[in-house]
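Apart from one protein chain that is not included, each protein chain of the complex appears where it belongs.
So, chain A:
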Amino acid sequence: MSRFIFGDDLGNIKVLRYLPDAASPEENASIKTVHSEATSENRTAIQRISTCLIGRDNDTLLATASSNASLALHTLSEEDELKTVCNWTEKRLKDNYFVGLTASTSAVWSCTSNGALRRATFSTESSSITQEDKGSLPTRLRDWKLSSDAKNFAYGGEEVDLSVWDAELAFRAQPTAEASNASGKKRRRADTLFHGEVWRAKNLPNDSLSLRQPVRITSLSFLPNSGSGHSLVTGTLGNDVRRYDTRAARRPVADWKVGKVGGIKTLQAGLNEHELFVSDQGTNLYAVDLRNGQILYGYPGIAGAVTAIAVSPTTIASTSLDRYVRTHTIIPPAGIVGTRLDTKGAVSSKTYTNCIPTCIVWDGIHAKAAEAEEDEEDDVWDEIEEVSDGEDSDNSEAPRKKRRNLKS
């Protein structure tokens, strides 16, 4: 049984519970609203959502960022009770939107499309933020992600090439010595890294007509399975998926055309090795092999663009603009590159929501229901008394006797 948390266009937070072994296919998924936003003239859509597991009590920390520049931190219990811990606003938002949000056990990081980076340190005891650090990143960002060890983050956008920064240095002000040096030189090289920037990607070489390739990154993801924060993958407006390795080179290691319509909307690395889920602005959701960029399978029956994908070990869940939240089965890529898979992934459940769901995330709690059921079954068998039968064949008598000895 997996639980996913998603936010929608009106500001509500809802929980989707998926039970793969339900009695009938209609009952395998259910949605419950844990937070309803009061209706107002303008929509306060939830633009980004992020979870983090707290060690005790199996509670989940849930951070949300809304279109009215307010961010909030809640705790969600296993019984789906939501309690707000603290609220704060990002005043630098203006007409832009949030492109990244990550919650860790001690801080919540947020980034907007005009480069306003904020790290809010909190503690569950107090109802306000204990410390706020601000950083400035370039404008026109489209996606921002924090690496799994929280030491680096990466961003990309419109004519903003993929960049990896050091998480601590980003919040320190630019030293004045550098500023005076820059004013001394006549022309500052456009290639110089910002203070705090560790690595910046280089654009692809000019195409066959010697034309510059435009840089239009729409989404990016760290690849968790391969190394810590070194492997990244980006999706572009030209339907390309590019894979980068910060240790190897500044140019992309691989460049594949994966999407079909309108550019890549969102990417999410799968928990199996070499797996990547890609959705484009048309109605396509694909699973891609990271070794050769081939589409392994796609999920049929989706009528709107897929806005967000959440990955858990057994299933993935997706939200799309046609007001459905779907869960899908995953087939991991084959061991040998290029072999065709026998079965394809399928849509295992789809539930209708009244407003457009915008972002979805897995709550991080691994399902343990199956194991508990097995233990119960063993107990039942152990309690049943053995009955002796003289008519049984010799084969069954010997193991039976052994069992009886153990029982007594």
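Worth a mention:
By definition in this document, a contact is a pair of C-beta atoms (placed from the backbone, for glycine too) under 8 Å apart; a residue touches a chain by one contact, two chains touch by 3 or more; residues count from 1.
FYI, contacts and distances are computed from a predicted model.
Entry comment: the absent subunit's protein name, as recorded by UniProt, is "Anticodon-binding protein", drawn from "Carbonic anhydrase", "Anticodon-binding protein", "Insulin-induced gene protein" or "Auxin-responsive protein".
Among the residues A:Ala107, A:Ala120 or A:Leu137, only A:Leu137 touches the chain that is left out of the figure. Summary of contacts with the chain left out: across A:Cys52, A:Ala72 or A:Leu321, the touching residue is A:Leu321.
Annotation for chain A: contacts to the undisplayed chain at residues 9-10, 12, 14, 26, 30-33, 36, 39, 41-43, 91-92, 114-116, 134, 136-140, 158-160, 190, 194, 211-212, 214-216, 218, 237-238, 261-263, 265, 281-283, 300-301, 303-305, 321-323, 351-355.
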